[in-house]
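Coming up: chain A.
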Amino acid sequence: MPELLVLIPFTAALLCFILKGVLRSLAALLGASLTFSASALLAADVYQNGAIRISLGGWDAPLGIGLSADGLSVIFLLLTAIVGLMVSIYCVPFFSGLHEQPLARHFWSLWMFLWGSLNSLFLVSDVFNAYVVLELVSISAAALAALSGTAASLRAALRYFLTAMAGSMAFLLGVGFIYAQAGTLDMFLVGSSGGDGPLMAMALGLMTVGLIMKSALFPFHFWLPPAHGEAKAPVSAILSALVMKGSFFLLLRIWFNVFQDSSLTVHAASVLGFLGLFAVIWGSYQAIIQSRLKLIIAYSSIGQMGYLFLLFPLVLTTVDAAWKIEAWTACVFQAVSHGLAKASLFLAAGNLIQASGTDNLRSMRNIAGSLPMTTFTLALAGISLMGLPPSGGFVAKWMLLQSILASGQWWLAAAPILGGLLTAGYIFKILSQAFVPGAEGACCKPVCFVMEKAALVLAIFSILIGFRAEEVIFLLTDRICAANPGGFWP
Partner candidate 1 sequence: MNSLLIYSITATSLFTIGLMGLAAHPNLIRKIISLNIMAGGVFLFLISLAYHPDDPGVDPVPQAMVLTGIVVTISATAFALCLARRITEITGSSRLEDKPEDTDS
Partner candidate 2 sequence: MTINELLSVLFCLSGGVFFLAGTAGLIRFPDTYSRLHALTKADNLGLGFIVLGLIFVAGSLPETIKLVLIWPLAMIGSSSACYFIANHVHRLTRNKGITRD
């Protein structure tokens, strides 16, 4: 079953390259909906029957490569499936426009490749395989980011790609150190046999640095705003909602499966927490002072990703298991709701650009009148980002705050409180422009109905996920990682 999640998008990618015109869009939509259904079925299966682990080619763990689907991977797979399906639907009218037509072939095949590789990243169970998949993700993401063809976007894509490549190299060196210590590449075997030692410390350090370079944590955030700000709107949605989550997911796997017995993680965790805190405040502040909608959303990604890194000190230095679980769930929840909200925001920004030709905030004046659905989408996604009830963002931040207070690391509480205020600042900055009466006829071009709907559906999902917290918590606590029942805590 998990195999299909990789096979279907890759087949669709080949078809999208060969076919033309309407057939290509049909193949892409078919591939997207099949992948979506396969993800949903897999999620249902894992929810009911527990984590799945399969060996590819009939070769078992120390030698062969496996795919493993547990609660954590299923949640990220579902996020990918929902965002992927909506972005695909959005892109059919988007890439049938006059200017975008020649790009359609490259976009569709690269995007399907990216989807397949993201799926296989979320199913990864082998450290070297993780490296190959990371490279596949980086190349296809950078190629997508460069599709706009402007000098700024090419520069941004190359900057992203060089950072990602350096990150991959650090990761691969870490793989070497792990292999030198444990003599195996399987994540779960390393986790149960690895232990401590200077080699593992080196591996942990290299892999962590490599992955936070890719997920744009505070000192390595420099590539993100231009890359996400300059790409085509659906590409920005994919990059910020899914690609960043991919490297974050791998970081979780590395820390909590590969290095689960290691005492090293405890010492390093506070550093990540501090960096996360800085990222929340700095990213949100930068978002406030931007004047272009897409740049605001891109800087906001830095801030929102910062929350995720609070997970490490909270989980690893807290004594009480219940609060560990709370923090763990909160951050994964935050990742999912941020992914949905951010994708929706970027798609809405794409609508705005299509309507007015620019994403300058001033051009947004009076869009509440001409593009009511897009305005509504911006508001809904903004609610989730700010963390107002009953959105997914609210659940995440509420649980986060609770576990911070319970763990006694009060300085971390600055993140949800200050971050929330700053987030409210830039969301209101966007929304206030929408209701200012602007010059007549500023917004003239009509936006395809489907494109507005796709963005809205994602925003609604980011709100609705707040009502389905129980299932997510169940997946994250009872369905984690078959190799070590009970996950990382005793």
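How these were chosen: all candidates are chains of the complex that A comes from, given by their letters.
Note that contacts are C-beta pairs under 8 Å (C-beta built on N, C-alpha and C of every residue); 3 or more make two chains touch, one makes a residue touch a chain; residues count from 1.
Being a predicted model, the structure only gives us computed values, none of them experimental.
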Neighbour of chain A by the touch rule, complex-wide, chosen among 1 or 2: 1
Sites on chain A touched by candidate 1 in the complex: 128, 131-132, 135, 138-139, 142-143, 146, 150-152, 154-155, 157-159, 161-162, 165-166, 169, 172-173, 175-176, 179-180, 185, 291-292, 360
